[in-house]
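Other chains dropped; remaining ones untouched in position.
Per-chain residue numbering starts at 1, and chain names A and B are given in the order in which the chains are listed.
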Amino acid sequence: MHSSMTQQEPEQYSFDFFGETAEIVAESRDELKLKIGQFAGPLDLLLYLIRQEQANIFDIPIARITDEYLIYIRLMKNMDIVVAADFLVMAAQLIEIKTKMLLPREPLTPGEDEVEDPRQELVDRLLEYERYKSAAEMLYERSTVEQAVFTRGPIESDDNNAEVSATVFDLITVFQKILSRQKEEIAMEIEREEISLADMIKTLRKRLLEQTELKLLEFFEEMHSHRELVTAFIAVLEIVRTEGVNVIQKNTFGDIILRKTSA
Amino acid sequence: METQTEEQIEERQVRSTGELMAMVEALVFVADEPITVRTLAEILEEDREAVQAAVEALRSEYDDRESGLQLREIAGGWQLATRTELHETVRKFLRTKPSAKLSLAALETLAVIAYKQPVTIPEILDIRGVQSASAIKTLLEKRLIVTKGHKETVGRPMQYGTSKEFLVHFGLKDLSELPSIEDFEDLVQ
């Protein structure tokens, strides 16, 4: 069956798929796009092509299937569909198998095991893949059945708050968001003018005039960065040392309060 | 009513009281608030009288078989609820139910502690950009984090790390099972 292509040179492993015109005809570009887009991967596409050819999976007409596969990929490119690298990897493998098939086989010496068919590995992969494809269909059917079953509506005892029940994946995604937020803030920080100690003392003095009693923790919580926090802390020390301000703690673990002395 | 086609009438008449009761039961069950006979009648395309009869029959059925649930009329509608006598058992369950839920602030704080441990409160502030005091308290209460001694630096701040409960809660054998950022690099943009 390989007689028609004995004259060919071994294929180069280059991916110049743009040279020929497309042979697959579709009603419209959109329809074609739809048809092509629906393949879950190169193995899915191969299975489709083999079925189209009504070929035996254990005896794949590799030259014909390879040609059709390449045409498909070229079409995908023409349709501006991003061709995943995996499709190109498979193209290279197909060409390699096709090339091996063209090489004359060494005659078998008696007792020697049969030389492995270059297609064998691909066939094994296709068979395995097809099993998982069937398993995926089974899951699809199960989920459809399951969608016909409903659980009870919320009742009083349910927590109807915005809390989340977390998984490890939530931990990592949340952490990543924090890190990128931090990066943005650092960038903003550079632009923002640093608050000087003098300004900080001025702010603190103004606050004490307004409130007479100021919870230290609340004041510190207003700070945007570690640096600001340090400046705020020094400002507090400074104002306590130089001005009529007392530091009060009403009980052992209570809030620390700044209060202007009435004197 | 006279304008209805024969088929419609026939289709409706096919439903037995039992079938109607089953439908009412399912609807009352999925509703998120007491459901009125009127609404039930509209959905089921049945007379209100027929629906009312089915509801009453269903209520008697729940009562007669001494079910743990009761169908009760409340705020003009019908609702399924646990039977009053069982409140102790129910309350006991709700109390012991492990609360796996965390607020976003607590989750963020936990993420920072998990990935940066041992870590101090000022360091967490640096990373999150907001105070985490109440989140830390929650996490300590839920025993998801523990103190890890003082950091030998100015002020000797307390350090925090994740607990054994943390591993159990997130189904991890040990901390090395915690995925790294690199693990999800290709997944999370």
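Methods note: a contact is a pair of C-beta atoms (placed from the backbone, for glycine too) under 8 Å apart; a residue touches a chain by one contact, two chains touch by 3 or more.
A quick note: this is a predicted structure, and the numbers were derived from the prediction, not measured.
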item	value
Labelled copy-number formula for the complete complex in this structure file	A x1, B x2
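By definition in this document, only the chains that are shown with their structure count from here on.
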item	value
Intercentroid distance (Cα basis), subunit B paired with subunit A, Å	28
List of subunit B residues in touch with subunit A within their complex	26, 29-33, 80-81, 90, 94, 99-104, 107-108, 110-112, 114-115, 122, 125-129, 131, 133, 170-172, 178-179, 181, 183-184, 188
Of subunit A, residues touching subunit B in the complex	150-155, 157, 159, 161-176, 178-179, 181-182, 185, 217, 221, 224-226, 229
